[in-house]
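Here the structure comes first, spelled out in structure tokens, and everything after it is commentary.
The other protein chains are all here in position, but one chain of the complex has been omitted.
And now, subunit A:
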Amino acid sequence: MRTSIYENQKRSQLKNKDMKDFMMIFIGANYEELGLSPQQLQDRMGKWWAWGNKMEEQGILKGGNALLAQGKRVSGLKRVVSDGPFVESKELVGGYYIVSANSFEEVIEIAQDFPDYDLDGTVEIREVMKFDR
């Protein structure tokens, strides 16, 4: 799986040098809190895999991860550490994918297959800024 992502990355870079990276940020639909049954979780996972496979086949998926709900925050000059959760679960970032695409419109198209809209999930799309080397 990992290797194939990197291969795809190389392939997609060869495909079009002008492509940009976008981050799809998944908000809400917190599996830890929804009390889904084992079967429902497996069904969800099947949908995520199907989506992931589709993006891989198109050579646009560059990586991504899911995030657990628990977290810490370090803030202020005094580096105060505080324990999460910091937002309500419907606002919680649950993961992200980075994809290569030419435009926001393309990424919106890709995001159509996000599996968790029915659980009130949201996809936020942000362009990754490239730094000149």
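By definition in this document, contacts are C-beta pairs under 8 Å (C-beta built on N, C-alpha and C of every residue); 3 or more make two chains touch, one makes a residue touch a chain; residues count from 1.
In this text, contacts and distances are computed from a predicted model.
A chain of the complex is left out here; the name its UniProt entry carries, from "Lipid/polyisoprenoid-binding YceI-like domain-containing protein", "Acyl carrier protein", "Membrane protein" or "Sigma factor, ECF subfamily protein", is "Sigma factor, ECF subfamily protein".
Only one residue in the set A:Leu41, A:Val87 or A:Val128 touches the chain that does not appear here, and it is A:Leu41.
Think of the hidden chain as still there; on subunit A it touches residues 1-2, 4, 31-32, 35-42, 44-46, 48-49, 52-53, 63-68, 94-95.
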